[in-house]
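Note that one protein chain of the assembly has been removed; the remaining protein chains are unaltered in position.
For clarity, chains are labelled A, B and C in written order, and residue numbers in each chain start from 1.
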Amino acid sequence: MVAQFMSLKNAVATCVQDGDVIAMEGFTHLIPHAAGHEIIRQGKRDLTLIRMTPDVIYDQLIGAGCAKKLVFSWGGNPGVGSLHRLRDALENGWPRKLEIEEHSHAAMANAYDAGAAGLPCAVFKGYRGAELPRVNPNIKFIKCPFTGESLAAVPAIRPDVTVVHAQKANKKGDVLFEGIVGVQKEAVLAAKKSIITVEEIVDDFADIPFNAVMLPNWAISTIVHVPGGAHPSYAQGYYKRDNAFYKAWDNIARDRDSFKDWIDQHVMNGGPEDFATRLKMHNAKAEA
Amino acid sequence: MVAQFMSLKNAVATCVQDGDVIAMEGFTHLIPHAAGHEIIRQGKRDLTLIRMTPDVIYDQLIGAGCAKKLVFSWGGNPGVGSLHRLRDALENGWPRKLEIEEHSHAAMANAYDAGAAGLPCAVFKGYRGAELPRVNPNIKFIKCPFTGESLAAVPAIRPDVTVVHAQKANKKGDVLFEGIVGVQKEAVLAAKKSIITVEEIVDDFADIPFNAVMLPNWAISTIVHVPGGAHPSYAQGYYKRDNAFYKAWDNIARDRDSFKDWIDQHVMNGGPEDFATRLKMHNAKAEA
Amino acid sequence: MTNYTPTEMMTVTAARALGNQDVCFVGIGMPSAACNLARLTHAPEITLIYESGTIGTKPDVLPLSIGDGELCETAMNTVPVTEMFRYWLQGGKITVGFLGAAQLDKYGNINTTVIGDYDNPKVRLPGGGGAPEIATSCGEIFLVMKQSKRGFVEKIDFVTSLGYGKGGDDRASYGVTTKGPSRLITDLCIMEPHSVDKHFIVTSIHPGVNRDDIIAATGWQVEFADEIAQTPVPSDHELQILRDLHARTNAAHEGQ
Partner (left out) sequence: MTNYTPTEMMTVTAARALGNQDVCFVGIGMPSAACNLARLTHAPEITLIYESGTIGTKPDVLPLSIGDGELCETAMNTVPVTEMFRYWLQGGKITVGFLGAAQLDKYGNINTTVIGDYDNPKVRLPGGGGAPEIATSCGEIFLVMKQSKRGFVEKIDFVTSLGYGKGGDDRASYGVTTKGPSRLITDLCIMEPHSVDKHFIVTSIHPGVNRDDIIAATGWQVEFADEIAQTPVPSDHELQILRDLHARTNAAHEGQ
């Protein structure tokens, strides 16, 4: 039951099965891109992909044909524009038709919270006067038994596998998150299995604050050391967001062929070790 | 709307009215004893007192006749025994009859969470096969609209005033909690007004971690500087729990007269500045 | 500095609507520029909150995404996203939320989901994100959006987020107790809701803009208030601060 350290290849091969429900989280920060590439490389299929903001990481997985369904609340390239692979899948069914289950951020955040809390559903003040409940049967309304107030309910998120990136693990396999922590902790606690890629493995966590955001080793399945594994997202204390890449992605993903070329070159013929290299190039460019 | 710094006397006089619903929180740690004494000193009456663990602080308020009703989940002197003033009120109606609304810890924690989250009620997996729902009409059950699973519901806690103690405020009135943080943040966010006593006021919070447990000044009504204000509870980083006092309380509170003498001597004829003194004596004893 | 763009006019006007006491839920793009301009000019004590969990942030450059490191590094505190949506937004702690839209109707209902049919969209937009609950949980909403016939429409294709619904008391009928979209700031004018029916009425026109410009850029029948103000022009100071902010931002994002 205690977290096992393994290679990214092994972690994905062991934890992720075709048809699984997968959550890959990280709110701008600490997005597990290296793990996303490994899932593409291993040709996983029919995945239900859950993520509040399916940005570039899911544009890649969707364009590569890994996804059967997307559960999400905001699908764009933040500050840049559309996710062209997502739109191509939704508007044209390429490379395959993509089912969607669409929520608001508040609903998804509450659904992760409920998943971590072992509840079957989340109850919140949401979707009032909004139209999503008309098109998403997984949004219902219940009444507060004390006040009669109508409250929204959505099913808890309970992924087969949650994949996140964190700054540090210690040698025992406890994991530390710092900065914008998003819904990562909830997503891991809500899942049956988890893969956590980390920037660094340290002997122990000396001098960290009492109330740090952490996961103990017995709440994690696998830990993988992938320096730079969040690039082009960022890791607070390690490297900055590669905003230029997010902008460049707009052109890469706009066209099916240029997308496929990019995936061939950087994913199919790449590996997790490339992320440290990419980071060096990014840092060199940032300092130039 | 921004936190005001004031004397404890003013803070209690301004915020607490007879008949109010008051939550004073702190889970073993950071219990706002000085503020409790001030409420007794000002002779507040008919209060509904909410607290997960109404230990010595509420034994004092109840014995002094401030309380009309107690909402709680565990009423004892932890590791020592009974709360004699609470028992005397419940078993004999002294000094007055005390209504109770009794919950479990999980229910209270969820009810604070719901209060902070602006919800009318908390929904959780609780009270299964337990008898409290028979005697507490504020425990109901609802069905998950997706799975049909029966879930417990309790009303959110929304106090008129929440009173807590914290380690530090900065000069702008932001407040920092460290260590065992209990339900304090939730209790303040759930309340209409709040009084936060602090050990120390610093110029600014340099070098505190990104994810510290904090409240911004615009979420707080009043801040009072009361060094030692949690004694005989403790303040991590400042002083230890006065376990000897908790044991001594058993004898003080067992008898109505000795209780009244203690209140006269230490509360009615005392003031918030006594807490710093008490602390010095406690520390001197601990080092002796 | 009499030269300014319509977007600058819009941004400065939005910034001026904010004060030191405000706690703003800030979105990426124009809202972020307006909120930070307010902070860097007349409202240094304003609290800016981004949905990524950063509370009281004071970024030196504008974030490209809603969770850039700059936001966290300059924040008073950073909380989990679950807490942000549960305690801070839903808990009613936010005074002002900024929203934009792909489509907007005269009651301030907004669409950021799809153009066309939901199941067979002509254009699939990013979706609601935080907006459905921002729209109902914040004390009031400022809508900021460039005017066009395509964007300001009689009927939006999908109600992503509630404004005044069908107008009148309709908003309250959903159990919503907050004020709703109390002003709409565009590149041409300021509109405010009618006191009873709640449809938007032009109350202030930006300098150099005439009524026909507004009518030509609006898909619903425009109503003008009896007394219409002229929106004050951006000051040199405001423009300087705003342009410096954008220049710093562009430099920073290129470098990354």
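By definition in this document, a residue touches a chain if its C-beta (ideal position, glycine included) is under 8 Å from a C-beta of that chain, and two chains touch if they have at least 3 such contacts.
Note that this is a predicted model, so its numbers are computed, not measured.
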Missing chain: touched chains present in the view: A, B
Among B:202, B:244, B:268 or B:281, residue touching the chain not depicted: B:244
Residue, one of B:12, B:47 or B:86, that touches the chain absent here: B:86
Touch list for chain A against the chain that is not drawn: 1-2, 113, 116-119, 174, 186, 189, 205, 210-212, 214, 216, 218-219
Residue ranges of chain B at the interface with the undisplayed chain: 27-29, 52-53, 55, 72-76, 78-80, 82-83, 86-87, 90-91, 102-106, 109-110, 112-113, 124-132, 135, 149-150, 179-183, 185-186, 213, 234, 236, 240-244, 246-247, 282, 285-286
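Definition applied: only the chains that are shown with their structure count from here on.
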Least step count from chain A to chain B, where 1 means the two chains touch: 1
Dominant interface by contact count, named by its two chains: A-C
Whole-Å separation of chain centres (CA-atom averages), chain A against chain C: 28
Per-residue overlap in chain B, given as positions that touch at least 2 other chains: 117-119, 210-212
Overlap residues in chain C, where contacts from two or more other chains coincide: 72-73, 78, 86, 90, 137
